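Pasting in a structure now, in structure tokens, and then I'll have a few things to ask.
Note that one protein chain of the assembly has been removed; the remaining protein chains are unaltered in position.
Coming up: subunit A.
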Amino acid sequence: MTSYLTTRVVRMLITVLAVVLVTFFLTQIAFSNPARNLAPPNASAETIQAIARAYGIDRPWPEQLFGYFVKGPDIQGTPTGLLNWPPSLGYSYQEQRPVTELLLEKIPATLSLAAGAFVLWIGFSVLFGVLAARRQGGVLDKITSAFSYTFLSLPTFVTGMLLIYVLFYQLSLAGFRFFPSSGYVPITESVGEWARHLILPWLTLALAEIAIFQRVIRSSVLEVVGQDYIRTAKAKGLPDRRVYFGHALSGALNPVLTLGGIELAAIIGGAVITEQVFGIDGIGRLAVSAASSGDAPVVIGITLFSAMVFVVATFAVDLITYARSSRQ
């Protein structure tokens, strides 16, 4: 087990490094002359040169790469390079701040978004997935299946817009102004406001996820209900609730865990569209603005962050699955 853990952790590190490396080269290709973009339109060649020097982007790429992973020059008084303590992800040209600081500021919003959506989507998926499996081909099964196909085919921004239109616009016209259309209030300021501002984005994300998960849970429960141990549960005289939500669900959890981990990681890594639609200042929005303004250090920093979330999530799922299977 310990040797498994060490190799696994080493592999995770390699994955993250590889992702960063690829992103680094992509930014090298895509953002051809960042100093030019930063300078005023009529700046002289010397000014541009000076800007490039100030951000350390005048040096050849191997040196920049080394600077990123190990130790680079200080930019605006900020040390750069992953081998510093605390590790530095570089300096944002656009925001004029250290990337680490920028990320730490945006993470709470995205995390709030992901956590709330996760609770909603898992709760409803389990409920409807199991109920649909209990009466395969029944009314509820047909309704949830129609629901799934609808929200699977609707892009997130359409769902988001629809929710805003119905729950914000139409309700506001009717004089009921409960749901704000956009914005984010940190949980530290007011828990109530935090939740009120996030309800619509949570719903938007959750609807899309429920569409998939409800079906996944349904089919994996269906696979289990034919098992002998479900018949044993019925033979014990247990009510359906216990048979399906207890015995069947716990036997059907593995595929749900695997997919759930990946989806959750994807949202934490930045729910780009939802954040954009609802004006939530999170990782996703930061990624969009950094990519469009050629802010390479921020793009690389975000990629590194989401790669890490992914790797940790899959690892956690594997550990849980392993713990479950080792009991068998």
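Note that a contact is a pair of C-beta atoms (placed from the backbone, for glycine too) under 8 Å apart; a residue touches a chain by one contact, two chains touch by 3 or more; residues count from 1.
Convention: contacts and distances are computed from a predicted model.
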- Note on the structure: Per UniProt record, missing subunit out of "SigE family RNA polymerase sigma factor", "Heterodisulfide reductase subunit D", "Chemotaxis phosphatase CheX" or "ABC transporter ATP-binding protein" is "ABC transporter ATP-binding protein"
- For the chain left off this view, which of A:Phe25, A:Tyr165, A:Phe178 or A:Tyr229 is in contact with it? A:Tyr229
- Listed in rising order, the subunit A residues that touch the chain left out are 1, 225-229, 231-239, 242, 247, 250-251, 324, 327-328
